[in-house]
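Every protein chain but one is kept in place in this view of the complex.
Letters are used for the chains, namely A and B, taken in the order the chains are written, and counting of residues starts over at 1 for each.
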Amino acid sequence: MNPATFAVLAVVIGSVVLFGTATVLALGWAFRDGQFDNLDRGAASIFGPDEPVGEPTDAFPE
Amino acid sequence: MDRGMVIFVGALLTFSSSWLGLVLFPFWQLNGEQPYRKDAADDPYPLALQGTALAGQKVYQREGCMYCHSQQVRSEKFGNWWDEHGQERTGADVKRGWGQRRTVSRDYIYDRPTMLGTMRTGPDLANVGGRYSEAWQHAHTFNPRVFNDWSVMPSFPWLYRKEKVVGERSERALKLGREWTVDPGYRWRPSAGQWDAILRDQGEAITARFLSDPAHSTAAIDPGTADGKKRLLDFWLTTEEEGVQIVPTGEGEALVAYLLALRKAEVPLPEAKE
Partner (left out) sequence: MAPTAVTPEFDRERAAAERAGIDASCRGPVLYFAASAAFWLLVGSALALVASVKLHTPYFLTGIPEFTFGRARMAHLQAVSIGWTSMVTMGGCVWMMCRLCRTELIYPKLLFVSGTLWNVGTLLAVCGILLGGGQSVEWLDAPPYCPPFFIAGLGLVSAWVAATFRRRREPHVYVTQWYILAAVFWFPWLYTVAVFMIYWSPATGVVQPIVNWWFNHNFLGLWLTPVAVGTAYYLIPKIIGRPIHSYYLSITGFWALALFYSWAGMHHLIGGPIPAWLSTASTVGSVMMFIPVIAVGINHHMTMRNHFHRLKYSPALRFTVFGAIAYTWVSFQGSVESLKDFSEVAHFTHYTVAHAHLGAYGFVSMIYFGLYYYMIPRLTGREWASSRLIRVHFWCAAVGITIYFVGLSIGGWWQGRMMNNPDVPWGNIVVYLKPHFLSRTIAGVLMTVGHVAFAALLVMNLAGWGKKRTGGPTYFVEKT
């Protein structure tokens, strides 16, 4: 294996490990922090009393 | 997810991964590449463009030539087709004569910008300098349909100047019939009425010239008949316009100098072997 290939491999594997670890840690934190609780509330957050769920808000003009 | 910081850090990490991998890494690997010399006495390859060729690159750049012409010859293992025996074969770029070998990163170290291109509405130009003469390039740039009537390449008449001949015709003048030069960039043909008027004025001279041309000298011609008129017109259109000439401007000379300097796929490089 020539040095250039080795350097490429080292950095690729290094980045995979680095970013992989970061991802796993982030996901773990997210679960513990309750980021995945209450997803339905999140989905409904764009609605309000003036434009409630179940009421369309756009149509062709008359 | 209610925290902006999570999104920010996540966006930062994902994006830096690609920045590192696709930008910084190739930068480290390729940016310092040096020209090649077989031995200390050998000339280095490639050499940076200079003078008119360099000025021509600017013309190539501003006219957007690379949006139809790539500058890269691909591997002889790339791209398949089946020949008449049903045999699968590869490597059309080299077989089309676009270069003697594939191009590699070292061929481009002095290019700025590096116009690899991503479209081949026209053929590849990486090594076009080895394919055509200077005169061909000028006539073709002036109006590509001089050689190929199917061509959709633009004419570039603004890189040429139409001027009165003073004394001798210039050596640089394009050798083109009047159909190409009367209306630069277009292919001109007189209307029937115009042609009749021209024949009234100069009919005898044109006929005499037609008959003195070695290709026609034995053929009888009667300008009175429709067929004769047409044959005479076809001949007349291929003769040069009297008293005027088309010469390249400085930019026209520069562009062609650049095209002739494009020889990226000839000098053997060790890493280009397959």
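Please note the rule applied: a residue touches a chain if its C-beta (ideal position, glycine included) is under 8 Å from a C-beta of that chain, and two chains touch if they have at least 3 such contacts.
Note that this is a predicted model, so its numbers are computed, not measured.
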| request: Taking the full complex into account, find the residue in B:Q100, B:T114, B:S170 or B:T239 that is in contact with the omitted chain. | output: B:T114
| task | Taking the full complex into account, find the residue in B:M66, B:A173 or B:L199 that is in contact with the omitted chain. | result | B:M66
| task | Pick out which of B:S151, B:S170, B:Q202 or B:T239 touches the chain that's been left out of the picture. | result | B:S151
| remark: Contacts from chain A to the absent chain lie at residues 8, 12, 36, 39-62
| Of the residues in chain B, which ones touch the absent chain? | 1-4, 7-8, 10-12, 14-15, 17-19, 21-23, 26-27, 29-31, 33, 60-68, 70, 72, 74-75, 78-83, 92, 95-96, 102-123, 144-145, 148, 150-158, 184-187
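The rule is simple: only the chains that are shown with their structure count from here on.
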| field | Interfacial residue positions of chain B with respect to chain A in the complex | value | 1-3, 6, 9-10, 13, 17, 20-21, 25, 29
| remark: Residue positions on chain A within touch of chain B in the complex are 4, 8, 11-12, 15, 19, 22-23, 26, 30, 35, 42
